[in-house]
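A single protein chain has been omitted; all remaining protein chains appear in their positions.
Right, subunit A next:
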Amino acid sequence: MSTPNQYPANPPRLADRLLQWLLAPHLLETILGDLHEDYAYNVKRTGERRAKWLYWQQALSFVKPRYIKRSKSIYPSTPFIVPGMIRNYFKIAFRNLLRHKLYSFINVGGLGLSLFCTLLIGFWVRDELSYDKFHRDPERIYRVVKDFVTTDGSRTPDATTPSALAAALRKDLPEIEAVTRIFPNWNQQFLIRQPDAQFYEEGVYRVDSSFFDVFTFPFVIGNKQSAFQSAKSVVLTETMARKYFGAENPVGKRLNLRIDGGDYTITGVLKDVPGNSHFHFDFLIPLRRIDMNPDTDWGSHTFYTYAKLKPNANAAGLSDKLSQLVRKYQPKDLNIFYVQALTDIHLHSKLKWELGQNSDVSYVRILSFIGLFILVIAGINYVNLATARSSQRAREVGVRKVAGAFRRSLIVQFLGESMVVSVLAGMLAIGLAAILLPYFNNLVGKDFVVWDVPGMQNCLAALAVATIIGMLAGVYPALFLSSFEPALVLKSLKIPGARFSWLRQGLVTFQFWASVLLMVGAIVVTRQIHFLKTTPLGFDKEQIIALPNIAGLKNLDALRGELLGLKQVVKVGASSGVFGESNATNGMVKKGSDRAVIVNYMFVDNDFLETLDVRVKQGRLFSASFPSDSNASMMINETAARQLDLHQPLGAVIDTDQMGDYRTVVGVVKDFHFTSLHNSIKPFAFVVGQRNLSNLFIKVKGNDMKEALAQIEQKWQALVPQRPFTYFFLDENFAALHRSDELFQQVVSGLTIMALCIAGLGLFALASFTTERRTKEIGVRKVLGASASGIVLLLLGEFLKLILVAVIIACPFAWYLMNDWLQNFAYKIDMELWMFALAALVTALIAILTVSFQSIKAAWTNPVKSLRSE
């Protein structure tokens, strides 16, 4: 620059900056020189203001391709990729990895761990997204469902449909290619026998013969034409074929299913139902029966209807047509029918009477995000470490440049190095996954393997993600390292990367931010699940053994009497349903009113409520001393009393089916949770009905469950030898309702811990490098009288500042997200301040532990040592 007193003002620097950036280097000097000379002339001639204006005009007129295009070098450039150099890059990369073991361990290990977590998440997410897509043309298959509508207009979404609907669809809607009905086992267990073996089975579906036109379940033996030729045909899965017939070909053999009397002939064997199907069946039998015509029955909503549309048919218009169609046959039907895409059922459908428990798309989203976070945290570790230890590579860069390396080839080298790290990490992740998948399967209840086709694809995807991360995380360090001026780094005048750059601060803050977010999430989820498990349900589910197999038992009273005689048994009661499973519902009306309320109900015997310790609030329990209880009494819960608008519930008369089955309320029970805490308590009613009882509940005392079970089994064998003894514990059954929540909690907590570990590792390494860089500063400070604690605080302070910022940013995010998640539950905890404080504290603690380990070491070092090495 010219001296200021001779030439009072310099030309606009911004214009110069622009030209320096844009213009081709070989033209820059003369052009800028000419411009400056002209400027000096103009200042003398017209004054500074005008000269500046002219300068801008002149300068901008040079922004043209002619001046921007770089000249071709007259020297032959080094080829981009030379085998020898590539070999050298690899050699240097591996030497560096081996030389800095801690650094390599943190990089490869951290990245590997995060890829491992992401790979597991990937397995799970992919499986969730693949549900029901294995059928041919899955996008053309729909399920017909309905909103159950009562006279007062309240709606309950429900998956079941009447059986006549399918026949009407087939007849009246031309866009439908095929329709099938499914009648599942509805909690019934079938005793299936062949001469040598008998088992209870649940997976028995009755289906139309068009089942195989809609769905794709490949046959191992047999085909879809011959499958259901007679009403007594049965098709079973490979596993079942093996279970009942071993290695023999079962086709043509007979199985006794004890349905409609008599033996069924096996007509085909199917491949096992894939895990990613929302169906779970082992046996298929025809739906057609001799005693009833399913094509005309609009009354019983116990069937599922699936339809496959013709290609190019419009699914959206179908829902409208459905209601018209139903009105045509059933003018009085209020229900609103519509269709659901088959592939949406698993993640989006939450209707009453689903075929099995569905998952939820929010789990998929949340876990994908966590996976992304973990990857980013590990990627940040790489960027931070690579730039922090750049001083160690500075001399290498200098020497390479002096020896003729272009910046380009250095960038290739450093990118390649980060790729080596990430590919190693990817292989580590795949190895870990191969070893640990069985445990993961155990946790989530799936059966993933690495070596089938989707597994291989997932692993390849993980490697691809690893390479992409290597690229992304490597770009900044590569640009940074390759930018060193050889003259500077070789003279060691300025060691780059020593200061705590804003980029690194930002990245570390992001890591803390993600950690705090994850931790608040994990804390809230854990507290909520704990809340779910410990909230009193309003009935006693502990120490209750349930026998699910008493439907239609003739000597039930005798069995009950024998069981009561056992010394461990306190009480025995029976019911038509089980708390925690779906209940039958009816629209019920107070006598004299016309407002129907949907009420869940259950048939019970006189002792059921006492066995499960359901508390009475008003009135009395059912009792044998009131003969009218058996057909004219009912009990309701508080919510039912409220919703049925009963101010004086006792003695009120209720029409329990809107068809004239009047019953008098004899008691009101306190509200209890008969289903998961996701849902608020709904109206519930108990009526006495001896014939509908299907479960026996036995309340036992003492700690010896095994002994009690053995005794109960003995009585069962004596009195009911024709049926196998099966049982379950009511508390376990109820806990199953929250199994997916619990699983979610475990997975989120596990992943959070992983993320914290990875972030902690990165921080540890970063702290050790920055501390190392400041060894001399610390020495000088000590010589000048700084205390060890002062130095530790100084080094810690930098990180604590970042944590504070991260916590402040993370808390609102966490609050918003977790509040959203809690909306899934009707009964939930409040988010409290301590949850955020705890997360912040743990994060700070991790940072303090990792950083202070390094800084204390530095602070205690004798300054003579650190200063002598000049």
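A few notes on this one:
One rule holds in what follows: contacts are C-beta pairs under 8 Å (C-beta built on N, C-alpha and C of every residue); 3 or more make two chains touch, one makes a residue touch a chain; residues count from 1.
Here is the rule we use: contacts and distances are computed from a predicted model.
Per UniProt, the protein behind the absent chain is "DNA-binding transcriptional regulator, PadR family"; the candidates were "Cell division protein FtsW", "Alpha-(1-2)-phosphatidylinositol mannosyltransferase", "DNA-binding transcriptional regulator, PadR family" or "Benzoyl-CoA-dihydrodiol lyase". Across A:15, A:32 or A:588, the residue that sits in touch with the chain not pictured is A:32.
Contact with the chain not shown here comes from a single listed residue; of A:17, A:50 or A:64, that residue is A:64.
Residues of subunit A that touch the chain left out of view are 1-3, 6-7, 27, 29-38, 40-41, 57-58, 61-62, 64, 66-67.
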